[in-house]
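The complex appears here without one of its protein chains, the remainder shown in place.
Up next, chain A:
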Amino acid sequence: MTQSVVVQVGQCGNQVGCRFWDLALREHAHVNKKGLYDEALSSFFQNVDSRRSDGRGCGVGGRIQHLKARAVLVDMEEGVVNEILQGPLREVFDSTQLLTDVSGSGNNWAVGHMTYGSAYREQIVDKLRKAAEHCDCLQCFFLIHSMGGGTGSGLGTRVLSLLEEEFPEVCRIVTSIYPSAEDDVITSPYNSVLAMRELTEHADCVLPVENQSLVEIVNKIKHMSHGAKPGATIRRDSTVISGQGGLSGAEKPFDAMNNIVANLLLNMTSSARFEGSLNMDLNEIAMNLVPFPRLHYLVPSLTPLYTLADVNVPTRRLDQMFSDAFSKEHQLIRADPKHSLYLACALMVRGNVQVSDLRRNIERLKPSLPFVSWNQEGWKTGLCSVPPVGHSHSLLALANNTCVKPTFMELRERFTRLYRKKAHLHHYLNVEGMEQSFFSEAVTSLSSLIEEYHHLDATKLKLMPDAPRLCIAT
């Protein structure tokens, strides 16, 4: 069994991360009835015996002593991390896993990336190495950060390139929270575009999540639970938006939104944590979904998202889950994959679902989904037998789809609007190591990415002839 390390950077990264650890603990508590430290647990937690002085974890098979998250928490303010350390999850983290400063990055990518990146480089690498040393077979780093601010976006992407330098063999999957257009951080377009270039160059996969989509999903669920029709109530113990039953007490404003992202990570890692009839390893994600190195942005969608009360799931409901995964309302960015072009698509299913259910639904949905000509059968599937707590099954779809293009174009436009007037530029250029060329290079990188998607989009409705086959002289 392999292990993964979660690196959470900045306020948003840490908040989402904590929701992930909360839910993961809850999920394991539900499955692991014997209190033994098993392989499933070992993938994201180490078991530390406080009596041992060397701080190394115990092997798989013994009783659970003290679970410590395989995580590195980085923030350049103290607020969020301190809150975690005073909250119910404090036991899961060790002071050696944390790195904080007091003054914050002032919503400035350059401060995070350059100033803090250089100042804390050694310490960050040290903490990453420690986390890696605790792993038996390290497979994957999950980086969680936001794109709009200074720390998550600047230092987060700096951490990403450090990961590439230090652990070139280990897969890097990044969950990036994109700011909404009405973001209160004025410089968020700068920060996002500067960060995008780093993501494009150094990540194996990026799961873009838009703040705006999360807001819409949460509002819709709230609306449903208030004005509910009889019989259509939201499940109380659903983990999708509610933290109930988890460790944390009162819900905080962003908890519902962060929970959705945490669920995305939970489902993506389920196959690595539990058994199933069709394992899907984490390194298979990039292998199957990334046909060209730079086009590694995978649009996530989660179902069930708007959970209804009934647990007894007739076939129709199961099929509905598959249909939902392709609808606009279930995407975690504001995009419509059905009307764009699929390069590849993965379905990660949890719960009591059989191959035949998968096959039937792929057959059913295929005609309505446009796939690129050379990958008409671009489906990758995984079956994990352990469902999320409170559900009988769930589905996470990851789509490499040109529908990310509008999001990126919108971002570029907001960037250009600022950049044309050179607004706020001096804040960045004052930072040591920052040059104006970073801006132009970042936007060029983004433009060429958009261009690549555009190029593929152009093939969409055209009938592409098959490549002429090699001929054998007879």
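In this text, a residue touches a chain if its C-beta (ideal position, glycine included) is under 8 Å from a C-beta of that chain, and two chains touch if they have at least 3 such contacts; residues count from 1.
By definition in this document, contacts and distances are computed from a predicted model.
A.B. asks: UniProt protein name for the omitted subunit, picking from "cyclin-dependent kinase", "Trimeric intracellular cation channel type A", "Vacuolar ATPase assembly protein VMA22" or "Tubulin delta chain"?
C.D. replies: For the chain not displayed, UniProt's protein name is "Tubulin delta chain".
A.B. asks: Which residue from A:Q65, A:S323 or A:N375 sits in contact with the chain not drawn here?
C.D. replies: Of these options, the touching residue for the absent chain is A:N375.
A.B. asks: Which one touches the absent chain: A:A29, A:L278 or A:L429?
C.D. replies: With A:A29, A:L278 or A:L429 as choices, the missing chain is touched by A:L278.
A.B. asks: Residue by residue, what part of chain A touches the chain that was omitted?
C.D. replies: These residues touch the chain not displayed: 1-2, 136-137, 139, 275, 277-279, 281, 283-284, 286-293, 344, 354-359, 362, 366, 373-381, 466-467, 469-472, 474.
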